[in-house]
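All protein chains of the complex are present and in place, except for one that has been dropped.
Here the chain labels run A, B and C in written order, and each chain numbers its own residues starting at 1.
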Amino acid sequence: TSNEQTPTPAQTKGADDTNPNAAAGKAVTIGFSAPAADHGWIAAITNNAKAQAGAYKDVTFKQVEAGKDAAAQRAALDTLIAEKPDVIVLLPHDGKELNAFGLKAMEAGIPVVNLDRAFPDALAYRLQIKGDNYGMGVAAGHYIGKALKAKNVASPIIGEIAGMDELELTQERSAGFKAALATYGFAVANRRAARFTADSGQKEAQNLLQALPKIDAVWNHDDDQGIGVLAAITAANRSEFFMVGGAGSKKAIEDIAADKTVLKATVTYSPSMASSAISLARLIAQGRGMSDLVELQVPKEVILASETITKENASTYLKLGF
Amino acid sequence: MSVSSEQKVEHEVAGPAPHAAPAAAGTSWWKDEAQEPLRRNLGLVGVLLALFAIGAYIRPDLYSDADWVVNNIMVILTQAAAIGVVTVGMTFVIIGGGIDLSVGALIALSGVWATTLATQSFGPVGMIFTAVAVGIGAGLVNGALIAYGRLVPFIATLAMLVAARGLAAQISGKQTQISADQFINSLATTRIGGIPLLVIILLVVAGLGWVLLNRTTFGRRTVAIGGNAEAARLAGINVRGHTMLLYALSGLCCGIAAIMLTSLATSSQAAAAELYELDAIAAAIIGGTLLSGGRGTIVGSLFGVIVFSAITNLFAIANLPTEVQNMVKGAIIVVAVLLQQVRFSSITQFARRHGLTRAKPQT
Amino acid sequence: MSVSSEQKVEHEVAGPAPHAAPAAAGTSWWKDEAQEPLRRNLGLVGVLLALFAIGAYIRPDLYSDADWVVNNIMVILTQAAAIGVVTVGMTFVIIGGGIDLSVGALIALSGVWATTLATQSFGPVGMIFTAVAVGIGAGLVNGALIAYGRLVPFIATLAMLVAARGLAAQISGKQTQISADQFINSLATTRIGGIPLLVIILLVVAGLGWVLLNRTTFGRRTVAIGGNAEAARLAGINVRGHTMLLYALSGLCCGIAAIMLTSLATSSQAAAAELYELDAIAAAIIGGTLLSGGRGTIVGSLFGVIVFSAITNLFAIANLPTEVQNMVKGAIIVVAVLLQQVRFSSITQFARRHGLTRAKPQT
């Protein structure tokens, strides 16, 4: 979410000598595919993967663009298989829609690392590394619930600005949010779905503010669309509530640290998982395990915890902002 | 289209004076034809009132607060502002017999180009100039492909849509570009006499558009070309040159809209203004513009845009889930168009056919 | 459009017998337009060859492997299959003077409806039946709104687009619904004589479409309605009823495509087949179908779809970043259409104008 395009160094891990996993191994080719980025988070995923691969001398990085939908991505991956990579790292448009591809590649003997959007079939991947969408909603819900309880608000009015509603991850986030709020006896008063873009965020926020003349808290799923959401809130001169963001963009973390807007916290869904996916894919291809773990192989599933960034810890997270 | 409302109108619009002698009768006929846009607009006003009534029924608490209502109207209009400006340009293009599928992409491209760090360093004037210049430039490319390259407008502007989104992504590095310019950002928050500046811009653009369409030779040429391009050509009108200008005009409107959206979102990105093309075309058509060209009104298009904006607003107020929103929206569009077709004459005709007023017309 | 290629063609196609005597000559009474579709298709074949050549230049390693090439052609055709089936239906609708913006949404709706657990419990026959029935049903609603409700096709099918996506989201609970049916899922992987089943389905649908368009009264009347609705009406054709059927046909194609997509993705979701409407319309137009109706060919549409599919494939092989892909794609579309306009006569004309062959035509 800035005019720079390079990932922050903190989102990749260089080949640092103290880490035995960093020692050069056999040369491997990693194939990579992520959907066309039209939005900061996906762009950061691709950039991080590229940068992380660049940090290893023994890795050849082959990226195929995945186009606009699952069908296009399937096409791109078919050409990727023809190149016989040692391992494929893949952020699917939709995990269920690309499950069949995962099976096919695994059958062909190419380990598949699923990044973020799970395959329903366990045979379709070697490793699954993902953020926790449900957990993200839960984190946002708990932050809001606790804060409102602390303020002793009896029946708070809570707004939610979701992302693209047709994506399952949006549904998961909302489900987690709802469940967490329920533990405090709270519920969402109005939920608008934007399109992960700033202009749609602005529009939906404007309408939300209109529908709820008094609000206690808002959760906005995505910091990128949050730029527009904040613009709408500022324009409406509304400040009676606080807002929690999502994903953890640099701009959002800066805003939280500065504490001049209603944005008080954001729950992470860090694109740094792409860097980790490349590192682990390299190890899988080289047949090595993670040096800190006892197991000789990389585990099958890694789920990132969704962390909550507030004014207090913003400085530590700033370097992870994208 | 084969069974479009057009052909029907001919047969069904009933004049108020059925038995006037043919000589004297001209008057009632043209009047009726001239009232056609008025009737449509009244239909749309009816739709707006209905939306208002539904809102008031669902949320009496809000609608009983006059301040809130006024403010809500401003919100609806503000949200209609950028798309409204685009629709004015689109109306010209469609009346002129074309179509512009690239508007959303041109907004994104103009917006992204205007918010690069390099452009921002030239300040607000530089940003506005860039947005407008990019819009016009891309519009001219559209126009040249269509007028001189003889591409069908649908295909030419579709190609532009794809290419412009690509270029915008390239320029922005697929990042959301934040506008740091206070002047630009303040456009969205400024009000003059209680009316948001963006709404004023919309009204000014629409006003200029109205004058251009109805009072100038440019507008006349547009209507002529859309009505019958061959006839216009044989009448000595420079059809190709004019077509270029029409798409440039649409591009200009995109540039203006890009600044408006940038100001609203204090940022720009390659994915902005998604599907604005469909919204703008739909608004123009609902407002009475003939998709095949040769007929249309700015006021109708404006109403069309406002209706769509009011629908979205009502959905938020009613807190409908997205999927229900969509289903209801589809239904509202259908009803809105059907409503425009209801007209006094058909009611009287109905009455007559069922003998309710048979005595009268025989006088 | 005003300056469409249409009008020009008339003036530029040169007649075969320049100075034949009118009396003897029936022959000089007309100019040969029959080759027009052929010329367009040749243009598209040229584009395909060019794409192949570019691919071979970029990746000689792959293109020198015959197996890979054959397989790649199958991949291209498989990817053209579902959109190709939709384009056949779209071609009928456009030739008949209409347009169907709802095809993508109808695919999603049919697919989602066919993959609910309840439907899946009826097995593959139940799923296929459901998809087709939902498609036809929604198509009939489109047709009824247009033919009897007198809505402009653009608006009616846009409303359907929005509503059907909403309904699909409602049915699926916005979840991706997995198809557990082995038979359905195997459709995408089955090959018959080395040719993927989906490709065979496309060819069968296109073949039936060709017969329907060129050999039956239904097809000929479709051309008549789109070309001159009034003449069709005067000839006693039931224009409204026919229009209903056209949209139902388009809906049927969507149902078939839904099954194909479900099989490919082994799942269905409300957001599937996004913007298929634009792709299908673009493919049809590039294939020579007149957007205003009355003219079009199934073969041309098929070529149009394959060209788009081949472009996407080439991008993957060249591994262009998406933003560059989009820019290049826009350019390719423009070039493809321009290429179709190059014709022998204009080359000779050019030569003549520059004195290269001046002596000849004076004979």
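Here is the rule we use: a residue touches a chain if its C-beta (ideal position, glycine included) is under 8 Å from a C-beta of that chain, and two chains touch if they have at least 3 such contacts.
Just so it is clear, contacts and distances are computed from a predicted model.
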item: Options "Monovalent cation/H+ antiporter subunit D", "Heme exporter protein D", "Sugar ABC transporter ATP-binding protein" or "Acyl-CoA dehydrogenase-like protein": UniProt name of the undisplayed chain; value: "Sugar ABC transporter ATP-binding protein"
item: Displayed chains contacting the withheld chain; value: B, C
item: Given C:G89, C:G143, C:G294 or C:P321, the one touching the chain that is not displayed; value: C:G294
item: Given B:A163, B:A224, B:I285 or B:V328, the one touching the chain that is not displayed; value: B:A224
item: Full-complex contact with the absent chain, from C:G111, C:P153, C:G227 or C:G304; value: C:G227
item: Touch residues of chain B, complete complex, unshown partner; value: 10, 13-15, 17-23, 25-30, 32-34, 215-220, 223-224, 227-228, 230-238, 294-295
item: Footprint left on chain C by the chain that the document does not show; value: 11, 14-15, 17-19, 21-23, 25-34, 215-218, 220-221, 223-224, 227-228, 230-237, 294-295, 349, 352-353, 361-362
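Following the convention adopted for this analysis, only the chains that are shown with their structure count from here on.
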item: For chain A paired with chain B, centre-to-centre distance based on mean C-alpha positions, whole Å; value: 37
item: Centroid distance [mean C-alpha coordinates] between chain C and chain B, Å; value: 29
item: Set of chain B residues in contact with two or more other chains; value: 169, 174, 270, 322-323
item: Where chain A touches two or more other chains, by residue; value: 37, 165
item: Residue ranges of chain B touching chain C (in the complex, touch as defined); value: 1-5, 7-8, 96-99, 101, 145-147, 149-156, 158-170, 174, 225-226, 229-230, 232, 239-240, 243, 270, 278, 281-282, 285-286, 291-293, 322-331, 333-334, 337-338, 341
item: Chain A residues within the chain B interface of the complex; value: 1-5, 37-40, 42-43, 165, 189-193, 195-204, 206-208, 210-211, 213, 224, 227-228, 230-232, 234-235, 251
item: Parts of chain B lying in touch with chain A, wherever the complex brings them together; value: 59, 62, 65, 68, 71-72, 75, 78-79, 116-117, 169, 173-178, 185, 188-189, 261, 264-274, 312-313, 315-317, 319, 321-323
